[in-house]
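Have a look at the structure below before the remarks.
All protein chains but one are shown in place.
Then we have chain A:
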Amino acid sequence: MIKSHPAQNLLRDYVAGDLNSASALVVATHVDMCPHCQRHCSAIEAELSAEVFQNSAQLGDSDMQLMLDAIFSSESAVEQRPLTAETSHDGMISLEGKRFKLPRSLARQQARIGPWNKMIGNMWRASLSLGTDEVANLIYMGQHCSVPEHTHRGSELQVVINGTFSDEYGQYSDGDLLLLDGTHKHTPHTNDEDCLILAVMDAPLHFTSGISRLLNPFSNLFFR
């Protein structure tokens, strides 16, 4: 049962197409997994379309006719790109002997997922190249894994794809979406379950306690 959903304004920006690609992908992944937010998105689409289409611009008859003629003589874009059948990809990823089924939004992105790199501890990371300036990463935390306490210098959007992790604020499982920023100081960890996360970050983490500060010069290597 998904407990943590995007805020109304985040969902609205997503539906309006106003989020950057990486953030939109995180929200899309949550929505894929969350029937509640799917209904919400449909409602927002209806609202936005009503709002947007209240206004009309002047369009002369001859211009309209020209456009119509062009449309009627246009070829149907022949199956531009099979959106779902990235045929060689099965929507599964394998890591550490386990297989994960990707939500639809991510399965479409399977070809963009780079190689898995081991970070320190029982953590792995694969970046998703979205062809944009933003960075999205899949992060896998094995069982009994913990990340030292840190804050987020920019903001970070995460969605749990599979598994469970906890921090000082709660426990997050499949589909839960988190928005973290500089006001959150937290220590994520897993217990008996492992966890696969999609994360989008706009600045490296900043570790805040004790010896983990040793990580700060490398934080951009691991956590970006």
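Convention: contacts are C-beta pairs under 8 Å (C-beta built on N, C-alpha and C of every residue); 3 or more make two chains touch, one makes a residue touch a chain; residues count from 1.
The working rule: contacts and distances are computed from a predicted model.
The chain not displayed here is annotated in its UniProt record as "RNA polymerase subunit sigma", chosen from "ATP-binding cassette domain-containing protein", "RNA polymerase subunit sigma", "ABC transporter permease" or "Pyruvate dehydrogenase E1 component subunit beta".
Interface residues of chain A facing the missing partner chain: 12-13, 15-18, 21, 24-25, 28, 33, 42, 45-53, 55-59, 63-64, 67-68, 70-72, 74, 76-77, 79, 81-85, 91, 97-105, 107-109, 112, 117, 119-123, 129-132, 141, 144-148, 161-163, 174, 189-190, 194, 210-218, 221.
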